[in-house]
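Missing here: one protein chain of the complex. Every other protein chain is in place.
Chains here go by letter, A and B, matching the order in which they are written, and residues are numbered from 1 within each.
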Amino acid sequence: MADTKKVKAHREPLVHIVKRDDMPSWKAWLIRIGTIVVSIFLMGCLSMMLTERSLIDTFEIMYRGVFGRIETGSTVMLWKYLQEIAILLCLALALTPAFKMKFWNCGAEGQALMGGLAAMVCMIELGKTLSYPVLLVVVIVASVVTGAVWGLIPAVFKALFNTNETLFTLMMNYIATQIIAYYVYIVGGGSNVIQPVAEGNLPVIGNNRYLVNIITVALITVLMYVYLKYSKHGYEISVVGESQNTARYIGINVKKVIIRTMVISGAVCGIAGMLLVAGTDHSINTDTVGGQGFTAIMVSWLGQFNPFIMVLMTGVICFLRMGAAKVADTCMLNASFADIVVGIVILCVVGCEFFIRYSVKFRHGKKEVKA
Amino acid sequence: MSKQPAIELKNITKRFGKVVANKNVNLTAYRGEILSILGENGSGKTTLMNMISGIYFPDEGQIFVDGKEAVIASPKDAFEYKIGMIHQHFKLVDVFTAAENIVLGIENGKYDLKRSTGEIRKISEQYGFDLAAEKKIYSMSVSEKQTVEIIKVLYRGADILILDEPTAVLTPQETEKLFSILRNMRDDGKCIIIITHKLHEVLSLSDRVSVLRKGEYVGTVNTAETSESELTEMMVGKKIELNIERSEPKNSTDRLYVNGVTCMDRQGATVLDNVSFTAKSGEILGIAGIAGSGQRELLESIAGLQHLSSGEIFYIDPKTDKKENLRDKTPVQIREMGVRLSFVPEDRLGMGLVGNMDIIDNMMLRSYSKGHSMFLQRKAPKDLAMKIIHDLEVVTPGATTPVRRLSGGNVQKVLVGREIAASPTVLMVAYPVRGLDINSSYMIYNLLNEQKEKGVAIIFVGEDLDVLVELCDRIMVIGSGKITGIVDARMTTKEEIGLLMTKSKADGKENDNG
Partner (left out) sequence: MIVQFICRAILLGVPLLFGSTGEIVTEKSGHLNLGIPGIMYVGAISGVIGAFLYENACGNDAANMNGVLAVLIPFVCAVLGSTLMGFIYSFLTVTLRANQNVTGLALTTFGIGLGNFFGGSLIKLTETDMPSIALTKTSAFFSVKLPFADDLGAIGEIFFSHDFLTYLAIIIAVVVAFVLNRTRVGLNLRSVGENPATADAAGINVIRYKYVATCIGSAIAGLGGLQYVMAYANGVWSNNAFGDRGWMAIALVIFALWKPSSAIVGSFIFGALCNANNYIQGLGAETQELFKMLPYIVTIIVLIITSMRKKREHQPPASLGVSYFREER
């Protein structure tokens, strides 16, 4: 019997992957930050090749693209940077409770768009009739509620029939986009542009058009941290996310938690949309959120459910995005260069998680045994 | 005739992270024999066998098949050496038919399900199996699934068969049938390795026994020349008394009265059929039955986790003697009614505890919703965690260690500790010692007996009939969702219970002597 078997070469697995016990978190963060630094460096090299400028030049341009000429006292770019962070962070924060519940809300884009649309509609339709304070309240409430409803719809079906939420929320994005296109067409009279509306804008603090947005998001960051970590709701979210069976066992109403959490998630997205429309653009189009709803998914996941880490992550991503855009602009590259840079860095960071969770061992020194 | 070694292990070592699962294990199995691998839970039996079947690859050591060194890097390599393993947790694709599962992964020959079905029938007839090849796995019973697993291995022409705890899900009668099939195979010249921790099975089935303890090889003895106590000593390392102290129930009164409970699963099949019984204070009521006969649904019905189609569950308050109906109440409502019901579910890390949370947060599962504050109070759960770690000797780096990183026994201590800390009047436990080593198991039995002394009504769902007979006061047997009998544990035998477990539905009522 045995001799009919083909004699095998001694092909042992050369590398061997082992799951790690939990790595100390400082070490894990060292790996993550190291990956970010290395990948940014590689990006610098890539643009160096494309633009034939020196590495230092390239980073200089990136720095200028993000911070502008601070030494001359101009803080315009810096505020713009903070604004970019604020919006992306707001969307990422909105997604976090849903992700912690293992509900893949890929619909931040649509929820924010709908929130923004609600603000826009109120500004246009009621702007002339209501007094400013009342209008402001209406704008805020309308966008929060609309965003929440957009998050509520997939949540209800998830709770009742366990309908796949990843795909549902994705589809909801495009429905939102088409509704916006429809509205813009009507209001803009076929021009695809709505002229900025002066009524119902968020107040401007100290002559800085972005400060209100930034303060709002800073507040949401702290609130979200407290909500997730110290509130009973936050605890219920983690239990449902870890194991629905356990949640049932201790008497948590799982359906209620899913719906409640998605309402919160959608509502915060609605706020982000409101900040963009009433606080920044005073207008709306299908590109108002500009794909940041998708970037936010990655930020939220990379931030490990911790709002403060998300601040860091958004800082890095916005830096790359603005910096790479500046490089592209200065060196006559296509503007999509920024997307490529952000994409590659995120892929690297996602990949590096492997080295945090697993360790790779190489086999060596095996004695030959005669067959 | 002199026997030929089919498989030999030399100095096999396997580590998972810091845990050494197997250390320098040497083992030989011959053709035409049944070898038992005996060891406690966690002694590394399954890991060792997984290395023979190519699931794991050893860190050190060599494996010889028919006297030649073999490199088994994947299950496919194992098949080429004619090694087949029947896993404890069946490895079957639910949405495939039996035939599709059996031919899965075979590469030579034409893909022809019809012809394969014919071959499967031939194998079934040869060994006396009963199998519908076209049936989908998800509509099969556990023992049918096991049949598919065994035929899958035979279909590949395996002559070294490894069975991992094959009897855990079978009735005594089904077990006997399986054993006779295995004996036939042995007489055919096949090498059979069976992993088990049940001593009487070892003695009745195998030719030789190899014992593992804490990942290390202890020794091999001929079954004919050994005894239960010698094997226990080899397994555990020291002589221990395997007797459970059982006291007589004192001042027993009715505590829980279940009347005519019927319950459906999601597909609309009846999982509990007109179940009625009474649980009394100060006694342990055992529930025996084939796995999946409705035990889980019964406990979940009482705990308020199942919707009943009919019937009532009454709780009799020990202080006021008032009857309260628990039907259609949620766990929260039951708690608010003042019913102190504790429940240790079968799935510890998937239901009773949250694996990724630390011990403190797991303590909070039961108590977090108390009070009107929006925020969590972590002081009391922390004290409770420290107390349980101390009292039950939980081995853990600290109270903030995620429970999934504790060993099975310590996980169970945390869970039982929390449930007992609520000072229950009714305590339900499902398979509380599954996967635990002997010392932890006895600690759990003692805890249950302590609660019994305190007058708690205990409902104990078990699988090991020896333990049920020794520990419980009364044993209720459940078969296909019906009560087939309630017997006095002091008067009954395992065989009687085994017969009740498979009793047909029609004559279920005659045995209502509880």
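In this section, a contact is a pair of C-beta atoms (placed from the backbone, for glycine too) under 8 Å apart; a residue touches a chain by one contact, two chains touch by 3 or more.
These figures come from a predicted structure and were not determined experimentally.
A.B. asks: Give the residue, chosen from B:11, B:28, B:74 or B:449, that touches the chain omitted from the document.
C.D. replies: In the complete complex, the chain left out is touched by residue B:74.
A.B. asks: Can you tell me which of A:57, A:281 or A:339 touches the chain that was removed from the display?
C.D. replies: With A:57, A:281 or A:339 as choices, the missing chain is touched by A:339.
A.B. asks: In the full complex, which bits of chain A touch the chain not displayed? Write them out.
C.D. replies: For chain A, the residues touching the absent chain are 17-19, 104, 106, 157, 161-164, 166-168, 170-172, 174-175, 177-179, 181-182, 185-186, 190, 291, 294-295, 297-298, 301-302, 332-344, 346-347, 350-351, 353-354, 357-358.
A.B. asks: Spell out the interface residues on chain B facing the chain that's missing from view.
C.D. replies: Spelled out for chain B, the touching residues are 16, 53-56, 74-76, 78-79, 85, 87, 91-96, 100-101, 103-107, 111, 136, 138, 152, 266.
Heads up, the rule we're going with is that only the chains that are shown with their structure count from here on.
A.B. asks: Where the centres are mean C-alpha positions, what is the separation of chain A from chain B, in Å?
C.D. replies: Centres of chain A and chain B (C-alpha means) sit 44 Å apart.
A.B. asks: Applying the document's contact rule, which stretches of chain B touch chain A when the two form their complex?
C.D. replies: Against chain A, chain B makes touches at 16-18, 57, 62, 65-71, 73, 77, 80-82, 159, 303-305, 330-332, 335, 343, 345, 347, 350-357, 361, 364-366, 368-369, 373-376, 402, 405.
A.B. asks: Would you tell me which residues of chain A are touching chain B in their complex?
C.D. replies: Within the complex, chain A contacts chain B at residues 1-2, 5-6, 8, 10-13, 16, 18-22, 230-235, 238-239, 242-243, 245-246, 248-251, 253, 369-371.
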